[in-house]
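Got a structure for you, questions after.
For this depiction, one protein chain was excluded, whereas all remaining protein chains were kept in their positions.
Which chain is which? They are A, B and C, in the order written, and residues in each are numbered from 1.
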């Protein structure tokens, strides 16, 4: 249960079976940093090539294909005082007929105050944004493990291995679970967002470098199909694909497996629970693969008392 | 501002320019009942043909194409003590490969206690559902106004005119807005659900007959493109289409219009607000047209104080 | 087997259970005309409201729900010397990022010479289209029978009842089959195109009024699920839905039913035939419902000799 301060020197724009940058044991904690989606670090220097450069990979001893890697985030905090973001919606989230009327997007700077937990548009002297502040909710947009078959997959997209899911729910306090496809799991992480709405519909969150602290644990012999997660109140699954319909199918099937295989509900019992109480969140509807999250309240899990 | 107790005698399985069953004025309140999706009324009798039979249509004096009809629900309460629901997920919400492994769906009865606000599966003597209760959250699954061009559209689906959106957010306290396409607007309503999760992924909610009270108001000269709504805290828009991607495009474009045309934000101001704070809800992913809801907190609307 | 010359005086912009304009017997032939998608007739006069106005409906004696209506086109010929067409692709068929770069679409006139079977852009004095001619291939873009449940469905879209499929394969010589949902079947037809590529990707074909001759036959007790068709060489099924994936699913399932129920192949036999020889055509990728056609060579049907 060692504690690893780790300063990255190499960054990757794919998630794959790259040379490990750090070796840890199951149960260890890592304290590190991530650069932003364009490779700018805490000092605003270009530390890596743009396109979601990743810190890592981190090799977790004992993780083998067929296992699950748990990553519990203890801390995700912006480590500089500004972020950048697009100022126009992505054309794929509006009617095709309307897309032609969208103005050209610019990148705008936001002031970020991590101590007070808020952000404001930097040069908003007049209009809607003048004097207006938004509350921060920092998370990592892109993280995951080396994919199957020796693939190296661009950090612009996502899959069973995680990747660029841009799910605003991956905040500190959450545990993420990934299927292990390669020895050591090979965790990569980056693409911090100080804030983002559902879907990442402007194509960015408030993009920023981060200070991150997390603990990795290998769950031996427990195979899952898609990224899963757990908050204080809910369990969830993530499906990554296009269109949203298919991402939802993956997430729902994974939740059905979780409820029937781990929690021993019958398909009918689980279907009735999901049918009347499921929640979905649209994590991203912008990247090459979209991400849909399927959530169930822990209050409904067997063994937990209900009203 | 009259109050109309109304007992339906005719039901429609399409939403269209049918003979009005009730004539009211803008500002009037209607107290009526709806039968369930199979046409069973409060006594359990077959009062109408199955397939979301509608109470109405209600003609609202002065409503003309180009106006908006506001429908504020004051009360949506089950008027009998049982509901029915499917017990297996719909095959279209799981992986196609998994669909073949789903058991055949049955219809199950639920006991509904409106006074205590809870429901339980009727014959659950053992297993997960034994002794387990779910909290009610009653809403109408299908309601809307006569569509454009003299169409009569099946209540199995939805469109710009509303219809079978199966949005669990249309509870008492919410105001729904519809574009008016025909003189008198011609409001139809039915398909009550005592409870339902996101997406109606088992193909049903807890299907039940309802006692409903609502107030209709004509907003003259205010044209909207898709159903909109308003809760105490949020405004929202609804897009109805397949796949989910397109439903989301419709809902997002309609919200962008609302923010720019009514609240006078620029496209960039609105895009930045949506990009960092928007919420989406998947209302239904089962009907011929899926429904996606786009929501913004009222706290972010201009003129409202922010943190 | 009467022959009915029929001059329409009323046109409909929905397909529904409207008052029949003509009563015929099974086996009868009808000779009539259709106006173009904007309601302009052979003389160029506005004879009907724009939006695919339909000739009909034609009531075929003896057709009842559960039967099939066969419509064999003997003649589909433009009855005026000009057509109109859009000159820019629809934004939904290009990348969303590219859609913003499309110029604004205009409507252009084409000269149509039915005798010589060719068309040319009317005012192309220079550039690509100067002196260039395209061969005609006239068909009806929108035709079908009254849909189920008393619906009246806009002629902008399509469904199990047919409608605005815009399939360039519905030329003279082809027999179309529709499921009958209402007594008399109630055939509507219109929206002639002198020529069109796959998908109707500019949003129009060469839009023109037509002289049409066809024979209707009721196939008693033969129920089908979706429009079907037959050429000299092939049989085909049509699925109408969004996205293309679902239209393809409907068409493929309908073909599988045809091969197994009518031609008595097992699912495996039919799957192997389809897997190695099926052809798909994208009829339209523009209307509210897209249309995909699934085709099999008649040479592969049982009872027909093969190489």
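Heads up, the rule we're going with is that contacts are C-beta pairs under 8 Å (C-beta built on N, C-alpha and C of every residue); 3 or more make two chains touch, one makes a residue touch a chain.
A quick note: this is a predicted structure, and the numbers were derived from the prediction, not measured.
Within the whole complex, the absent chain has one touching residue among C:77, C:102 or C:219, and that is C:102. Checked against the hidden chain, the listed residues C:55, C:86 or C:287 yield one contact partner: C:86. Only one residue in the set C:39, C:205, C:227 or C:288 touches the chain that does not appear here, and it is C:205.
Even with one chain removed from view, chain B keeps its contact list with that chain: residues 90-92, 96-97, 99-100, 102, 243. Within chain C, the residues in touch with the undisplayed chain are 85-89, 92-96, 98, 102-103, 106, 108, 118, 121, 127-129, 132-135, 195-206, 242-245, 248-250, 252-253, 256, 265-269, 271-282, 285, 290, 302, 306-307.
As for the chain not pictured, it touches chain A at residues 13-14, 16, 51, 148-154, 241-243, 245-246.
Everything that follows uses one rule, which is that only the chains that are shown with their structure count from here on.
Although chain A and chain C share one sequence, what matters here is the overlap of their interface residues, and that overlap exceeds half of the numbers used.
Inter-chain centre distance (chain B to chain C, centres taken as mean C-alpha positions): 34 Å. Centre-to-centre, using mean CA coordinates, chain A is 32 Å away from chain B.
The centroid of the Cα atoms in chain A and the matching centroid in chain C are 47 Å apart. Within chain B, residues 242-243, 245 each touch two or more of the remaining chains.
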